[in-house]
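One protein chain is absent from this view; the other protein chains keep their places.
Let's look at subunit A:
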Amino acid sequence: MVRRDEFVLNVELSAEPGEVIVLLGPNGAGKSTLLEVLAGVLRPDTGRISVAGVLLDDTARRLHVDKARRRVGFVVQDYLLFPHMNVVENVAFGLRARGMRREHAQSHAIAWLERMGLEGFERRKPRELSGGQAQRVALARSLIVDPRLLLLDEPLAALDAGSRPKVRAELRRHLESYPGCTIVVTHDPIEAMLLATRVVVLESGEIVQDGTPSELARHPRTEYVARLVGLNLLRGTASGTVVEVGPHAVVAVAREVSGAVYVAFPPHAVTISTDRPVGSARNVWPGRVTDVEAHGDLVRLTIDGTVPMLADVTPVAVADLGLGPGSDVWASVKASEVTVYPA
């Protein structure tokens, strides 16, 4: 646990070798702070950290392993390659720090650069590299000393949108061949889905969800995650095939459940009409449009009512129904489109 002025980070997390854990969360959730604690740059106020069976921090026993002896690799957003050293010297730095002879360390570094697809860049200075190349050099510099744990803080944020997909694919490949556990911090859900074997969502210093990318995408447990994966999320109490999500607000679902549950449905499953519909949909709620904005080739409506939600409709529907902020509408969703899972 780390206290910083008003902010408290309180996290319990364990990971297996080979896992790529993506820490996802809004700005200020404590993601980077957690990495700094793991790297030993910050000391926890209370708590234990152990990596691969080695205890690195235990405040109860006043134990703190210095960052130089933790063997935790740390790659930051802007990579921070040493600007006055060339690429080989950067990569060889950790081996030189362990007392390896220069020629020996450099030949190791050159082998790593080849593995990273960076032949011919050995004598370049960091400022002569593209963002993607700099990232691979930073990765090689960390991996060459065989870290027990690899930490990546927003590894793709410094790249332009054009090169990001290619670098992301390469990064994924390199992480797959790394035998230890990797923790990647990001606030980009696509990055999280593509890199992670497991996603941990951090909000206001607490873990609010922990699961595989597909669990996260199907069964979000907070509003933040629901927005990231594009779902409307409600919490309620179920009995039979009906979930009470608020006073006088119920959602019908396709299977029988009971107790505290979440219900989720995608915005594109919502049908909007200005008159009360007379169809097979069991979920029909009145509401008022509060916001209208373009969303891809659809239009996203924010609807306030007994069941607040987002609804995606076609521009044709918006024009035909004359929708705008203030319009009173009926929103309907088929019970078969609603996912329900225990809270």
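Please note the rule applied: a contact is a pair of C-beta atoms (placed from the backbone, for glycine too) under 8 Å apart; a residue touches a chain by one contact, two chains touch by 3 or more; residues count from 1.
We take it that contacts and distances are computed from a predicted model.
According to UniProt, the chain absent from the figure is "Molybdenum transport system permease", selected among "Phosphopantetheine-binding protein", "Paraquat-inducible protein A", "Parallel beta-helix repeat protein" or "Molybdenum transport system permease". Residue A:98 is the one among A:62, A:98, A:173 or A:248 that touches the chain missing from this view. Within the complete assembly, A:39 is the residue of A:39, A:56, A:208 or A:225 that touches the hidden chain. Across A:30, A:73 or A:287, the single residue that touches the chain missing here is A:73. Of the listed positions A:84, A:173, A:248 or A:276, the one in contact with the omitted chain in the full complex is A:84.
Residue-wise, the contact with the chain that is not shown comes from A:145, picked out of A:52, A:111 or A:145. Residue positions on subunit A in contact with the hidden chain: 39-41, 66-74, 76, 80, 82-84, 93-94, 97-98, 141-142, 145, in rising order.
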